[in-house]
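Left out: one protein chain. Kept in place: all the others.
Chain nomenclature is as follows: A and B, assigned in order of appearance, with residue numbering initiated at 1 for each chain independently.
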Amino acid sequence: MNPIEMNPVALQWLLYFGAMGLIVIGIAGVVLHQNIFRMVLALAIAEAGGNLLLVIAGFRFGAVAPILQDDALQTLNTSNMVDPVPQAMVLTSIVIGVGIQALALALIIRIHQRYGTLNMREVHACMMVDINKSAAVDDLLSAQQPRGRRPLPSPPESTAKRANNE
Amino acid sequence: MRNLTALLFSGGLAFLLMVIAWQFTLGDAPMLIGAAILDNAVKEVGAANLVTSVVLGYRGIDTLGEIAILFTAATATSMVLGSFAMTDEASETEQREDGSILGSSVRLFFPLLLTLGLYIIVHGHLTPGGGFQGGVILAGAFFLPLLAIPGRSINHGGIALVEGFSGAAFILIGLTALFSGQAFLQPLFEHGVIGHLFSAGSLPLLYIAVGLKVGAELSGLLANLAGISSHAAEAEK
Partner (left out) sequence: MIWLVALMVFIMLLAAVSMLLVESQVSAVALSAAVSLALSILFVILQAPDVAMTEAVVGSGLSAIILALTLNRIHRFKQTTTAETENDA
């Protein structure tokens, strides 16, 4: 049950290629896609690549898994084990990752309900219109195009009263 | 043009990452903390699974932060999704018919999945697995009937109760260690015989708390994402 007696260099190439490939594919997916749902999927792939890299960092040739079994329970020999610390960290990372993914998906459901699209640019345009509307700014008016006067909302009554009293 | 730029960017990123990775050689991990943990974990914690003794013994506060993050994510998901009324989707689910094969196989699988999840949680300090993996299986066991049997709803009050009690139990065990003169979340009790079910002090208790909390949180989250909670609320009216 010790697979890695052969050719460490080839194994190193393969594992690093796999981990880096996952990270790069994930980030490329985030950059390439316009669909928010596909971006979440690609982010999960990049995260999996990072996890693989961490586990590789704790690997040692000829070592066994950090669990005492059958014979080792009598001898309590822990010298030839792989590093347990990166494994514990990856355990944490995977579970947190799925929590964050669920939150992102909930936001995606709401976005699709509000705007009816998942295209990033369309959502962004719709959101700008909404934000401008809620700030009582003209749709055409934006931070990039100042027009000199801004139709500010009228101040609340309490401030007006206070100004009159003073 | 945009795609070309993105591909160039990812190619450059791949090259940089490979150059960085090539500085490290595979197979001789530095093991600065790992060696010390491997030497002392059996004496200090007494768990056969050394990953468990790292997760709950040496990095217990880390795990507390992790379940706090998971709790925050689940709460935020239910806040984002919870209040909106499902109009067309709810009527669609009502029309769905009860598939007898699906329903009876789910009724067959539910106790098996429950047993598997609890076994993995309880044996977390002896074999691979533990609170997180077993909790996910528990959540799946409670979610399957919701998917397969129409009209079945989930008890959100019960879920909140289990979640609150298990989270409080985790912190209480940590505080007990603190007030008995040790560090927060330091393992309590006798170690027992390593490799036996009742060993490793308070670690199995901590993992049971984590497993119940994760299971309750995730089944609530799955029900929210499937839109079952609001459906049930409409049925109550």
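We adopt the following convention: a contact is a pair of C-beta atoms (placed from the backbone, for glycine too) under 8 Å apart; a residue touches a chain by one contact, two chains touch by 3 or more.
This structure is a prediction, so every number in the text was calculated from the model and none was measured.
Chemist: Considering the whole complex, which of A:101, A:119 or A:132 touches the chain not shown?
Modeler: A:101
Chemist: Could you list which residues of chain A touch the chain missing from the display?
Modeler: 3-4, 6-7, 10-11, 14-15, 17-18, 21-22, 25-26, 28-29, 32-33, 37-38, 41-42, 44-45, 48, 51-52, 55-56, 58-59, 63-67, 82, 87, 90-91, 94-95, 97-98, 101-102, 105, 108-109, 112, 118
Chemist: Which parts of chain B are in contact with the chain that was left out?
Modeler: Residue positions of chain B that touch the missing chain: 49, 51-52, 89, 128-130, 132-133, 136-137, 139-140, 143, 218, 221-222, 225-227.
The rule is short, and it goes like this: only the chains that are shown with their structure count from here on.
Chemist: Distance between chain A and chain B based on Cα centroids, please, to the nearest Å.
Modeler: So the centroids are 18 Å from each other.
Chemist: Mind listing the chain A positions that touch chain B in their complex?
Modeler: The contact residues of chain A facing chain B are 4, 8, 11-12, 15-17, 19-21, 23-25, 27-28, 31-32, 53, 56-61, 65-69, 73, 76, 78-79, 81-85, 87-88, 91-92, 95-96, 99-100, 102-103, 105-107, 109-110, 113.
Chemist: Quick check: in the complex, which residue numbers of chain B touch chain A?
Modeler: Checking each residue of chain B against chain A gives 3, 6-7, 9-10, 13-14, 17-18, 21-22, 24-29, 31, 33-34, 37-39, 41-42, 48-51, 53-55, 59, 62-63, 66, 69-70, 73-74, 76-77, 80-81, 84, 127-128, 132, 194-195, 214, 221, 224-225.
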